[in-house]
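Can you read through this structure? Questions will come right after.
Removed: one protein chain of the complex. Kept in place: all other protein chains.
Here is chain A:
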Amino acid sequence: MNILSIAYYTFIRNIRDVKAMLAFILLPILMILILGKALDSAYTPKKIDPMNVGYFSKDDGLLNNSLNEFFTAKETRTILEVKKVNTFKDGMDQVKSGKLKGLVYLEKGMSNSYENGEHVNINFYSKEKNSYVQPVLESFVRTFNIGNTLIKINGQQVQPNSNPSIIKEVKIVTEGKIPRGIDYYSLTALFQSLLFGAIFGVFAITKDLGNHTNLRMNTAPIQTSKIILGKLAGSTLTLYGISLFIFLISKFVFQANLNGSLWLILLVLFLFSAIAVAFGMILAYISKSTMTSALSIFIIGTILTLVAGGFSRMDGKVIEMLSYLSPNTYAQKALFTNIFEGTFTQSNIFGLVIYTIIVIALTFITGRRRVA
């Protein structure tokens, strides 16, 4: 397969470009550090009004006492306004009508079971999937469970008009569900740097113009479209590798919360790498110049990141409309909703796939034009 040979050697030549490889690994790491740390406060919501939460306990032992203490502590009360309700049904009704944001419920004899070494659940009911009451409860559980994890939060979502017995299990994450600056920027900065990684698409074209090997490739018995595809694959592989590396650094070194579906993350990073490389190839085919392409990548890449809220979250109708021109928007939304809400938003994934197809089609159109 000629395409595979071209992809293989394109990849090899990319990774031998030590300067470029280093630059494109260090750039995103630096950006994540700078944006993630410096803009942390700018990103995190500044003031949260305490949330109204109901509490109903059939338990009258240790757990009930500790939880009461925890709810009345000063730190907790800046976030939660806990109100005791008289019956479970009363509490659930108030959750459904929206008076309460959630209901914390302890079952009868829970403390006894706990003291006997059994696993117990603190039940939490809410209409919202991504309520931040849950992390607060988890921090209680953590301080309580010194070493053994007998208590679990049993987060449950209340369907607006359904019987309380029809409850939907909510995915519980161990860290907070509110994205912190580092969570947000480790993704936006990753996508921004991947856009800049379009330079690997440029190299795949302009390096062959520079050393005239394009002549040899074009006189070989192989269709132009196969050459384009091989180069696209080779450089996409390079950028994909870089993106996975950055992703691992973000997750394990910066400890960003990236605990979404691994398959989704792999897919989004792959599609995005392909978009970036194809974008670079288009610029190179049109301009035939590394410098012009690099400059265009820098300018266009910055704009696409900006409108997608990569530097700070932006509001407004115009920005929102513009944001749909940016592949970052689809990629970021697909991952954010998955990581922080536990859902797959098909429209974003679909958007990204369509985007990929369009950009690759343009690559073939610009690349197949014969030079007179």
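Keep in mind that, in the parts below, a contact is a pair of C-beta atoms (placed from the backbone, for glycine too) under 8 Å apart; a residue touches a chain by one contact, two chains touch by 3 or more; residues count from 1.
The definition used in the following text is that contacts and distances are computed from a predicted model.
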| item | value |
| --- | --- |
| "4Fe-4S ferredoxin-type domain-containing protein", "ABC transporter ATP-binding protein", "Cytochrome d ubiquinol oxidase, subunit I" or "Alpha-ketoacid dehydrogenase subunit beta" - which is the UniProt name of the missing chain | "ABC transporter ATP-binding protein" |
| Residue among A:211, A:255, A:312 or A:347 that touches the chain left out of view | A:211 |
| Candidates A:17, A:60, A:93 or A:107 - the one touching the absent chain | A:17 |
| Full-complex contact with the absent chain, from A:62, A:222 or A:244 | A:222 |
| On chain A, residues whose C-beta touches the chain left out of the figure | 2, 5-6, 9, 12-13, 16-17, 207, 211-213, 215-223, 370-372 |
